[in-house]
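What follows is a single structure, and I will ask about it in a moment.
All protein chains but one are shown in place.
Moving on to chain A:
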Amino acid sequence: MLSIVENDLGTPASRAASRVTLTIDGVPVTVPEGTSVMRAAALAGTQIPKLCATEMLDAFGSCRLCLVEIEGRKGYPASCTTPVAAGMAVRTQTPKLAGLRRNVMELYISDHPLDCLTCPTNGHCELQDMAGSVGLRDVRYGYDGANHRAAQKDESNPYFTFDPSKCVVCSRCVRACDEVQGTFALTIQGRGFDSKVSASQDESFIGSECVSCGACVQACPTATLTEKSLIDLGQPQRSVVTTCAYCGVGCSFRAEMKGEELVRMVPNQDGQANHGHSCVKGRFALGYATHRDRITTPMIRKRIADPWQPVSWETAIAHVASEFKRLQATYGRHSVGGITSSRCTNEETYLVQKLVRAAFGTNNVDTCARVCHSPTGYGLKQTLGESAGTQDFDSVEHADVVLVIGANPTDGHPVFASRLKQRLREGAKLIVIDPRRIDLVRTPHVEAQHHLKLRPGTNVAVLNALAHVIATEGLVDEAFVAARCEGPAFAKWRAFVGESRNSPEALEAETGVRAEEVRAAARLYATGGNAAIYYGLGVTEHSQGSTAVMGIANLAMATGNIGRVGVGVNPLRGQNNVQGSCDMGSFPHEFPGYRHVSDVAVRESFERAWGVPLHDEPGLRIPNMFEAALDGSFKGLYIEGEDIAQSDPNTQHVTAALTAMECVVVQDLFLNETAKFAHVFLPGSSFLEKDGTFTNAERRISRVRRVMAPKARYADWEATQLIAQAMGYPMNYAHPSQIMDEIAALTPTFTGVSYEKLDRLGSIQWPCNEAHPDGTPTMHIDAFVRGKGRFMLTQYVPTTERVNAKYPLLLTTGRILSQYNVGAQTRRTPNNMWHNEDVLELHPHDADERGIADGDWVGVESRAGDTVLRARISDRMQPGVVYTTFHFPESGANVVTTENSDWATNCPEYKVTAVQATRVSQPSEWQKRHEAFTHEQLSLLRGARQTAPR
């Protein structure tokens, strides 16, 4: 069922610039060339009956309802497949057409259960609407003939049902799966009367290749594919546009509500990041927002072994302020700090860094981008002058070559992956650089031209080898480089990458990639037309993360693949607001807009606005905070929305640091892993409960809109404001829009941003200022932000994390489609049906050598620690490399990872840990301790819940 408020025009919009005038029922209509007659009529206010057509899909022409008459043409063409032509005269309503349409509808209705009054889509069913539209009054064939009304319902998917008795075999679901999602999981099985929609090889939906993106459910014109929430709750009454709180694609959704209850999330057709598509998380995995585990009462305790004591907000806030003042009086001003999450809004992260800098008087503030994309901020600032991706997502439609390195878009950024696959099916070439055979390497109708299956930790070597080929085979775009880049830096770089030690042949033994494959990939990237690079945490989470980012920017500059549509450097941000949290001054050395705290003019502008003197030295980064806590100089931490005890590397190091602090304040929806070490718990608000903005991977600022009241009384920004007030610092915002106004006033790249403009334009890609009043889809068009682009030297430095006899395997970690980050949200949804535990993927050879069978318990040991995971044997791994995810705390994936980090930013080296894997029969010692500790902490929480004020 489509959104309750969207008006479907039947076929996609034409992008042609030229316009055509025709008449429809005698009325002149002017539309872009290539528009269908159906859409032209709809734009003119005439709805032609339709069933198989929807503007989310290409025209199909199968239902025969949308027939029209066209002057001078024979027969009754389908208006969905007929493009407009100049001077065309179309009639949509004639007695002959009415008769034909009624005949068609009679056939449909003769094989349809007439249970409209009890049907979940009653009133929003297109079949029902069409029956009314064509004036169907009786069915001459009766209802007793052969029919599908007894067809069995498939309720296997946790989020939607498939009721074939209501199916009209319009193929919209099949086409949505093919064209929009690109999974090709559905098909029409059988012929004629026996035709039916089938998932994979006539399997249940849950057992099929379906990825539950929801495109088929949205496309279905009847109640055949229907959200279970819609069936359970009834139809929504209102629809509010908001932004998904999962990955960095930042999909726009319509939250369809019934009072204060969320009935369903429907991807917004007008959404500029997702254009009406979604994934299983954003579309369906919302149950966490109302999960019973949510804590809605503030709690305090003196020691982490004490029971939680439920208190009023006033008491909790006063306690936080009192403790932080005490700590600063005792241990010094810089003994406290704050951390935000990329799951927070821009306004929230801005406010926390303001609280820390202005009210605490220190720069000890950081954000979880520290552990994911901080190298992007550093690397792109050094080379291009701005810490952000260069394109919008639409740009991929103009790419001829796509290089994906260290990213797994089909799992991590599924909606963008669908766009990418569309372009690849159209013929764009694909280069994948990844240790694993990710799904994108070979997926329906898509196959990578080159998969450089490198050894973990050798990204920079491969990037240098690619650069060597470009520099030595005459593939440099000399004119671009001469006009746009710093000459001396380029000359130095050219000499460096041209050295024989950087040739593919010299590096082959180190990277494990055949030199000829590297050369072919480099030639394709440099000469294949518009070439775009997309990268993820497989680039940044290394000891040379920042070097690799600079290596990527070097490649783009050297080949002139930057500064226009279809090319560029595109970091795929892990979480929804990674870009935004970085923009908002969450790093300890930078004010909002990436300006260093030592910059006197910038600092003075904030001092004037905030009314206090500000510190001019960089503060502690997250891992530095841990070290300082362990040496006794860092004692208090305010953590909003982040779960460092699960997500950060070397868990035992992190928990030791948390234990060493005297006041840990966690503001979150749930008692997460970090909260188990906290002294104050402040209940957080979900994205459904607050106003704000998120900024996605394409620098797109989108509104988050409150659709229900905060379940714990305050939205997160209000809690931060209360702490500031209690600390004696005045913060008196009445609404997040006022926070954005302050951001705009103080940040040159945000000058033109306001809630009013966001409401008007839908979203804005920064920079948005006087020069770019409506935002900037493509950056660095005429010049780089820093003026001339700067080539940086990127010497390959092997990580110190090397395999040896004790630890002969390399562990790399990542994520999967159905779970998200630490899993706090998705683990509390039926998404667990697809992934209910983290597993260790290993190659059959490595498994065989160790006597490990699929499903066995495997001990994974590194120099940091050990844990036990279930084995999954997979030939998508290369021998010597194992893989796991970190979605479940009990897995202890980060017990194994080390505190090795990127040289420039301290982003952890999650992607390379030397380990040994051994078949075992019981959990690790850490897991046993974790289970006991969790049990103890939950019992301390249960006591508080029983006494919490209602």
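Criterion: contacts are C-beta pairs under 8 Å (C-beta built on N, C-alpha and C of every residue); 3 or more make two chains touch, one makes a residue touch a chain; residues count from 1.
Everything below uses one rule, namely that contacts and distances are computed from a predicted model.
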item	value
Undepicted complex member, UniProt protein name, chosen from "Formate dehydrogenase subunit delta", "Ni/Fe-hydrogenase 2 integral membrane subunit HybB", "Mn/Zn ABC transporter ATPase" or "Ribose transport system ATP-binding protein"	"Formate dehydrogenase subunit delta"
Touch with the omitted chain, as defined above, among A:218, A:547, A:674 or A:927	A:547
Omitted-chain contact residue, chosen from A:260, A:604 or A:617	A:617
Which of A:738, A:795, A:922 or A:939 contacts the chain that the document leaves out	A:795
Identified contact with the non-displayed chain, of A:425, A:523, A:589 or A:863	A:589
Absent-chain interface as seen on chain A, which is shown	334, 363-364, 492, 496, 543-544, 546-547, 588-589, 596, 598, 617-621, 624, 627-628, 630-631, 633, 793-795, 797, 899, 901, 903-906
